[in-house]
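One protein chain omitted, others in place.
Right, chain A next:
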Amino acid sequence: MSTVSETTHDSAVAMSAPPSADEGLTPVQRAEKYGLAQSGARPSLAEYVSQLWARRHFISAFASAKLTAQFSQAKLGQVWQVATPLLNALVYYLIFGLLIGTRKGVPDYVPFLVTGVFIFTFTQSSVMAGTRAISGNLGLVRALHFPRACLPISFCLMQLQQLLFSMGVLVVILLAFGQLPTWSWLLVLPALVLQFVFNTGLAMIMARLGSKTPDLAQLMPFIMRTWMYASGVMFSISVILQGKHVPHWVEVLLYANPAAVYIDLIRFALIDSFKASQLPPHVWAFALGWAVLAGVAGFVYFWKAEERYGRG
């Protein structure tokens, strides 16, 4: 970017007349003559992508800095990275597994539940962090120049790092419940990549909405909780639907739900008793479709307001 402006500037110098000729020019004409660009204008989409790529080290450094700063005041420090998801899973197990008894008809309920909780939390916290990505970092947005998409992407990357800690916990739980590693575990990688792209797209949409309406941060927990209960996190959608006559479109909606798609894929990859027959039809196509749709739409939607972030 700087090289481009450099060259335009140089050529402008070379052909410019002595200063006296500038008198009588309007500011706009003078700006044009010397190759000055309007401050704070939005770059083209291609240029935006390359600016973003140039800042990739900032994105990753910001994410890991946030992650380490998160628990640095706690005495146990980074132990909380692992303890928090574990406690979360424990609470859900007490309520849903023991009290309400949604474990009926689900073999290997604990791995089933913990996978669901961790994978949904990944999407949930990415969306929540995305909502506050701009509105919660106005100081940064108002002080420094960088493509603003750095912020939502960075927050999602931070959630991904957090998820990796959770996945470590999950592996221990799986082993403890007698699940031995199989080749199907490798399917976790493409599934998580797709989910990460989906989350980031969604986070960018929420970041733009949240920058205009900070109140969304208050509303989002309720929307996310509703979404969680509809995504089969602590129960199996197919078991619940068994023997019930629900309209076909409700069934399609439940199965096409992106959160459910990603959760089921990871369960299928990790848990032996979760069979391919339990997966909704065309599940990989849905996983890919949601990722591409959310990723592209979210990115373009976010970029469209690039020059307006940080305004009062």
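Keep in mind that, in the parts below, a contact is a pair of C-beta atoms (placed from the backbone, for glycine too) under 8 Å apart; a residue touches a chain by one contact, two chains touch by 3 or more; residues count from 1.
The working rule: contacts and distances are computed from a predicted model.
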Since a chain is absent, check the UniProt entry for it and pick the matching name: "PadR family transcriptional regulator", "ABC transporter ATP-binding protein", "Carbon monoxide dehydrogenase large chain" or "HAAS domain-containing protein". "ABC transporter ATP-binding protein"
Touching the left-out chain: which of A:Phe58, A:Trp80 or A:Tyr301? A:Phe58
Using the touch definition from the top, which of A:Gly139, A:Gly178, A:Gly243 or A:Pro281 touches the missing chain? A:Gly139
In the whole complex, what residues of chain A lie against the chain that is missing from view? 1-2, 5-6, 9, 13, 16, 18-19, 22, 27-28, 30-31, 34-41, 54-55, 57-58, 61-62, 65-66, 68-69, 72-73, 137, 139-146, 307-308, 310-312
